[in-house]
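A single protein chain has been omitted; all remaining protein chains appear in their positions.
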Amino acid sequence: MNKRIGYFVLILLFISGILAFAGGEKEAGKEGPVKVRFVIPGNPEQDADIVQAEINRRLMEDGQNLELKLVYIPWDVWDQKTNLMLATGQEFELMQVMEDRHGFADYAAKSAVVSIDEYIDKYGTALKRVIPEPVWNAVRVDGKITAIPAYRQSAATDRYYWTIRKDLLKENNLAIPTTPAELLNAAEIIKKNWKGDGELYIPIRSNTDAFFFLHRSYDSFPFTVFQKLIRIDQDGKVSLWVESEEFKKDCEFFREAYNRGLIHQDILGQPNDWALNQLMSARFAFVPQCPLNLWPKMKKNNSDMKMDDIVTVRFNPEKPAFSFNLFGNDNVIPSTTSHPEAGVKYLNWVYSSQENYDLHFYGIEGRHWEKAPNHRRISILDPDTGKSNYRFREWMAGNVEYLRYEESAHPRFVELFSKTPEDTEYSLTIGFNFDAASVQAEYTSCLNEYNSSMVPIVLGLVDYEENFPIALKRLKAAGIDKVVEEYKRQFNDWLATK
Amino acid sequence: MKKTGFFNIINYSLITLFSLFCALPLVLLLMVSLTDEKSIIKNGYQFLPEKFSLEAYRMIFTGGHDIFNSYLVTIFITVAGTLAAVMITSMAAYTLANKSVKHRDTLSLFFFFTMVFNGGIVPWYIICMKLGLRNNILALLIPSLLFNPFNLFLVRNYMKSIPDSLRESALIDGAGDLRIAFQIYMPLSTPVLAAVSLFYGLAYWNNWWNAIMLVDKSNLYPLQYFLLKLKSELSMLTDLQGSSAVLSTITMPTESLKMATAIITIGPIILLYPFLQRYFVKGLMIGSIKG
Partner (left out) sequence: MEMKTDLKKLPNLKNVGKGSLIKDVVRNPMSYLLVLPAVLYTFIFGYLTIPYMVIAFQKFNFRTGILNSKWIGFKNFEFFFKSTSAATVTWNTLRLNFLFILFTTIFSVSLAILLNEIKNKWFVKITQSTFLFPHFISWVVASYIIYTLFSYNYGIVNKILVYFSIEPVSWYMTPKPWTSILVGMKVWQATGMSVVIYLAAITGIDGSMYEAATIDGANRWHQIRFITIPLIMPTVAILTLLSIGKIMYGDFGMIYAIIGDNGILYPKADVIDTYVFRALRLSGDPAQAMAVGLFQSAVGFVLVYVTNRIVKKKFSEGALF
C-alpha cells in the first residue's frame, strides 16, 4: 500500500474527526419563557401534550417565565440515550435519576450534573419546606447539594416488613407468626393445604437485596447492609456481611424454606416477571416487603378477596423502625443546560401548592382524575383503552406532603408508606456515598462472585455448611477484603467530617 | 437408482426435521399470542390454548391511524432503502471484483476495517447531527443502514466467480466498466443480490434505533417504534431491584402481547420471502459463457 498517502489520509481523518467532536451542540438563545426540558423514562400517554399545555398556561399565569417540555425516552435505551445527550452537550434542564441504576453521585463524579445550593436558596422556598434537612444532607457531594430528592414515602418504608395472607392462615387455624420459625411452619401448612392453581412459592426474584425482613428478629438489630456485601453497625463498625452470624441465619431460614418446598426450583432461570405475576394473582402464602400497591390487581384477579385478607407485619414490633434509605429517586440539573436554575424553579413551582402538584402528576382535574375523600384521588380511565391518558409517575418526583393515593389503594399500604414512625432510628450511613473507583476491579469481581457462588446459598438452593466455606474463599480471592477496607476508610473519613 | 431413492428419503427427513425445529417455536408463539391471558398464567405456554382471545392484537391496533401511518413509513423506507443499498453495494462489489483494479484488496481492507473498529454511538450521533440527519426521512434511510460491508463481501465473492472471459470479450466489443457492471455482472448476480436484498430489507424493516435517536416527529415513526414502546416497559423489570411500589404503575404487557408484537413484525416478511425466492433459480449461468 502506498504508505505516504496512507499516513496522510490517516492524519487528515484524525484531524477531521477530532474537530468534529470538539464542540457540543448549543442552541441559539431565544426570547420567551425559559424551556424546562425534563428528561424522563417511559412513553407519553395520549394526553401528555394537552396536560403540558395546561401546565404552561398556569406557569404563564403565575408569572414564572418557564415552559415545560417532557422528553420521554423508552426504557430500553434509557442509559444509552441519556449518556449520549450528556456527552454531546445537548441542552436540557432536568433529568430523572434512578438510584438503583446510576446514582446522582455517579453523575456528579463525571461532571454530568451541577451543584444547586445557590438556586435552592434563591428559588427553592417550597422545596426546602417539603423536603426535610436530613434528606437534603443525603444528596450532598463534597458538601454541596447535587440533586432534588423525590421524598415521597416514609423514611422507614417496607424493607423490614413482610406480608402474609391472613385468610389462608384462618383457613388453617393459624395465628399470625411472630418469629421466623413460626412463619416457616405457617407457610408450609398453608402451602400443603392450598387447593387453588399452581404452587405457593415465595415470590422473590433471584437478584433480591438482603433479606431485611428477618433482621428485626436478631438481637444485633439495627445494622445496615450495603450491596449485600458490607455490614455497618450503628457504632460505626464495618465488616464483611457474609461472614456474620446473621447472614448465616438468613441462609438457614431460606434453606429451611427450600426444604419445605417454598422456594421455586427454577428461581434462577425464571422469566423476570414471574414474581410479579404471582403477586398480582395473590398466589403466595407470604412474601417479604409489602406488595399492597398491587392490591387493585389482586382484587381484580380474586374477586372475593377482602382488604383484611392480606396483612403486612414485622417481627418484634416493640423495636424501633430503622431506615437506611431515604429516597430511591431524584432529579438532577445536567451540566449541559445554560439555565441551571430553571429546573429548580420548575420543581419548586410544582411543590408550591396542591393544585400545581395535582396538575403536574395527575393531569387535569375532571378529565384525568377526581378528588376523593381522605386526600385521595380517583383516576379517570379512557373508556376505549382502559388506560389512564396522563400520568406522571409519582416515584420519579413525588412528595409525601402532596401525594394522593388512589381511592382503591389498600389502607395498610397508605399507612406504611406515608407515615414515618416517631421512634425511627436512622442508619449511620445516610448521606455517605461509596466511591468504588479505586477498587473497581475487585468490586465488580466480588459482585460477580457473589452472584455465582453466594446467591444459591442465600436462596436456600444449596446447603450453607457445605458450600459457604468455598464460596467465601472465592469471594476473598476476588478481593473482597480490599473492598471492605476501602469502604471502611472512606466511611471513617466521612464520619470524621460530620 | 435405489441409492437415489434412499438418498432422497434421508434428505427430505433431515430437512423436514430442521424445518420443524425452526418452525415449531413460531407456531407456539402464534398460539400464545391468541391465548387468553388468564389461561397463560394458569397453564404456561401451550400449543393448543385453553381459551382463545384476540385481546393482544386489539391492544396493539387501538393506536388507530398512527399505526397505519407507521406501516406506510416502514414500507417506504424498506423499499427505497433496500433499492439504494443494493445499488451502492453491487456497484462497489463490481469494483472490488474487477481484476484491473490493482488496489482492490486494499479497498477491501478499507471496508473491512470499519466492521471491526468503530467509535460507537456518540460519534455516530454527532455525525448525524452535523449532516442534518434529524427529523427527516433521510435520518431513517441513511445512518447505519444504507451500506453494510458484510453484504459487500458477499456480492464481491459471487462476482469473483463470474468468468473473466465475459468481461474481456465485452471490453473488446468496446464496452466500458459502467456498462459491463450494469449489463453483465449485476444481472448474472441475481441470486446473491436477492439474498442481499433480503438482508437489507430486513435491516430496514426491523430498525427502530434511528427513529428513537434521531426523530421526534410522530408522523415519521416507523412500525418498530410503536412495537418497541409496547415492549420496552418490560425491559424495566429486568433491572429493577427496588420495591414493587414502582411496578404497579406500569401497563404490564401481557404474555400474549409480547408474542403478538413478534408476530406482527414477522408477518409481512414471511409473505415477502417466497417472492424473493424465485431469484434463487438454478442454472442462471448456463449459456453465459457461450454468449
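Letters A and B name the chains as they come in the text, with residue numbers starting at 1 for each one.
Everything that follows uses one rule, which is that a residue touches a chain if its C-beta (ideal position, glycine included) is under 8 Å from a C-beta of that chain, and two chains touch if they have at least 3 such contacts.
Small disclaimer: the values here were computed from a predicted structure and weren't measured.
**Student:** If the full complex is used, which shown chains touch the chain that is missing here?
**Tutor:** Hidden chain contacts in the full assembly come out as A, B.
**Student:** Which one touches the absent chain: A:Asn272, A:Asn302 or A:Gln490?
**Tutor:** Checking the options A:Asn272, A:Asn302 or A:Gln490, the one contacting the hidden chain is A:Asn272.
**Student:** Which of B:Val73, B:Ala139 or B:Ala195 touches the chain that is not shown?
**Tutor:** Here the residue in touch with the unshown chain is B:Ala195.
**Student:** Which residue among B:Met59, B:Ala139, B:Leu152 or B:Ile212 touches the omitted chain?
**Tutor:** B:Leu152
**Student:** Over the whole complex, note the residues of subunit A touching the chain we left out.
**Tutor:** Its contact residues with the unshown chain are 1-2, 4-5, 13-14, 16-18, 20-24, 79, 83, 86-87, 101-102, 106, 110-112, 206-207, 265-266, 268-272, 335-336, 436-437, 440-445, 447-453, 455-456, 461, 477-479.
**Student:** For subunit B, which residues touch the unseen chain?
**Tutor:** 3-4, 7, 11-12, 14-16, 18-23, 25-26, 28-29, 44-45, 88-89, 91-92, 94-96, 98-103, 105-120, 122-124, 127, 131, 143-144, 146-147, 149-150, 152-154, 157-158, 160-161, 163, 176-178, 181, 189, 191-192, 194-195, 198-199, 202, 234, 238-239, 258-259, 262, 265-266, 269-270, 273-274, 277, 280-286, 288-289
Just so we're on the same page, only the chains that are shown with their structure count from here on.
**Student:** I'd like the Å distance between the centres of subunit A and subunit B, where a centre is the mean of that chain's Cα atoms.
**Tutor:** 38
**Student:** Provide the residue numbers of subunit B that touch subunit A in the complex, in ascending order.
**Tutor:** Residues 41-42, 62, 103, 106, 121-123, 125-127, 129-130, 209, 212-213, 228-229, 231-249, 251-252.
**Student:** Could you pull out which subunit A residues touch subunit B in their complex?
**Tutor:** 1, 17, 20-21, 25, 41-43, 74-77, 80-81, 83-84, 87-88, 100-101, 153, 157-159, 197-198, 205, 207-209, 272-273, 276-277, 279-281, 289, 291, 293-294, 296-297, 328, 384-385, 387, 391, 393-395, 417
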